[in-house]
Every structure is written in C-alpha cells, then in structure tokens.
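Just one protein chain is left out here, and the rest sit where they should.
This part shows chain A:
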C-alpha cells in the first residue's frame, strides 16, 4: 500500500549542522561560507562540508583530518538542543 505523500518540503530546507565527536562540524544544506569576516561569501564545492574545530587544518575553515593527529577531544554537547518541540506530538 502506498502511503500518502507528505507535503513537499519547503524550498528553504533548513541547514543542518552536526557536531561530530572529536571531529569536525558537518554542515548539510544550501550554505555560503565567508572565508573571514567581511569577505565575499562563497558556495562550497560539495553538498556536505566538514568545518574544522581543532584549528590544525591546513585547509581551514574545512577539515582535513588533522584532528586525529592532534588527538583532539570534544566535550559532549551540554546544551540541550534536542528538547522536544511543543508541536512534535503528532501521532496522526
């Protein structure tokens, strides 16, 4: 049986940022990146980018895997981003 299709997503799908434990921030979605404050924003060459968090990358602001050499350790998220939204209780 086919399920009813959900509403088409809005054209402005939100950008999703995922902090990877001991690694970079993964950024999915239609983003522009300004290399530094005041610089012209540019479109990254891929759909998902990894932003450096350890400050060791040779291609900053992107990740180049150097966090592993630096034995970089992140703290677990302390701010509860994922608290349930008021409208999340939609069982039907």
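Observations on the model:
We take it that a contact is a pair of C-beta atoms (placed from the backbone, for glycine too) under 8 Å apart; a residue touches a chain by one contact, two chains touch by 3 or more; residues count from 1.
Quick note on the criterion: contacts and distances are computed from a predicted model.
Missing from the rendering is one chain, named in UniProt as "Iron-containing redox enzyme family protein" (options: "Energy-coupling factor ABC transporter permease", "Iron-containing redox enzyme family protein", "Fluoride-specific ion channel FluC" or "Imidazole glycerol phosphate synthase subunit HisF"). Listed by residue number, the positions of chain A touching the unshown chain are 20, 22-24, 26, 45-50, 58-59, 62-66, 68-69.
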